[in-house]
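Missing here is one protein chain; the remaining ones are kept as they sit in the complex.
Showing subunit A:
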Amino acid sequence: MARARRLHGWLALAVVLVGLFSLTVGATDVALGPALWKLATGEALTRMEMIVLWDIRAPRLVLGLLVGAALAMGGAVMQGLFRNPLADPGLVGVSAGAGLGAITAIVLAGAAPAWLAVATGDHLVAVAAFFGGWASTLLLYRVSTRRGRTSVATMLLAGIALGALAGALSGILVYISDDRQLRDLTFWGLGSLGGASWAKVLAAGPIILLSLAVASALGRGLNGLALGEATAGHIGLNVQWVKGGAILTVAGATGAAVAVSGGIGFIGIVVPHLLRLSSGPDHRPLLINAALLGALLLVLADVIARVIIAPAELPIGIVTAVLGAPVFLWILLRQRGMVDL
């Protein structure tokens, strides 16, 4: 417990350091230090420094922090809610619905009514992904809620069915897509922070921050649920409130994250487990630590994605999986049989 709380400070410090690092490295030789020195001494920044630091790296850093925190906290909440180590935000249908929304937008953008294109500008794919994610979550929630009580098992099964349906509909759209749209679909599925802009930060930021705030209050409730729903009710928890809150905040956070960054796998499932292995299953510190570690790892992965083959860029989903999966396997090997919720 104390150890998990101490982790808050260390992780927060690491996030700050990695954030500064991400502002200072990139394909151009613009660096943070000299720019800050210029600011401090009242000298004007060059146009190049302004654009690289303020329009490219800064929104990318902020978006990386938000998306990483949203995905990791979403994973932690889902694993707690479903009492299942394999749960990730995908289970509530967000990923399948968001994916279907994005694919629809990519393939059918040409057929969309003009007012829609005007209303969303260049962000049609992001908007469609967000609404797709939300719509499927609400549908699942409706299907699995009877007389004010949500059955987590029904939700799990219905989520699998809905995922299959969304996959099939996506398949139809893939079939009618052309060569270029196919490539866009592939790249969207691998995720990227490459299109980061302040507009995206402003669109996704409030939703993610609000969801994170609500989710961080769910720690006690999730601890209660770990004892089983009946027991949780007996110790005075409003079980339905915890379940509904968990599902809606995860849908909000991951829906917004997926909308602005595409499909970034791995963070949601691995980060919470890493933390449980190192500092125990108590959800109260876990949720905050997960947000911090998720933000940290995603920003780090993004730095690697944009530096390793500069001037080109790797999709970030490749980096998170290639680096994350072996590390996770190694940790599991060392701690054989120790995964508990």
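By definition in this document, contacts are C-beta pairs under 8 Å (C-beta built on N, C-alpha and C of every residue); 3 or more make two chains touch, one makes a residue touch a chain; residues count from 1.
The definition used in the following text is that contacts and distances are computed from a predicted model.
Novice: Among "Cytochrome c oxidase subunit 3", "Pyruvate dehydrogenase E1 component subunit alpha", "Hemin ABC transporter substrate-binding protein" or "Sulfurtransferase", go ahead and choose the protein name stored in UniProt for the chain not displayed.
Specialist: "Hemin ABC transporter substrate-binding protein"
Novice: Going by the contact rule already stated, which one of A:L116, A:L202, A:I309 or A:L329 would touch the omitted chain in the full complex?
Specialist: If we include the chain that is not displayed, A:I309 is the one touching it.
Novice: So which of A:P85, A:G194 or A:G233 would be touching the chain we can't see?
Specialist: Here the residue in touch with the unshown chain is A:G194.
Novice: Per the definition of touch given earlier, which of A:H8, A:R183 or A:H234 contacts the omitted chain?
Specialist: The missing chain is touched by A:R183.
Novice: Could you please point out the subunit A residues that touch the chain left off the display?
Specialist: 26-29, 47-48, 51-52, 55-57, 122, 175, 178-180, 183-184, 187, 192, 194-197, 200, 306, 309-313, 315
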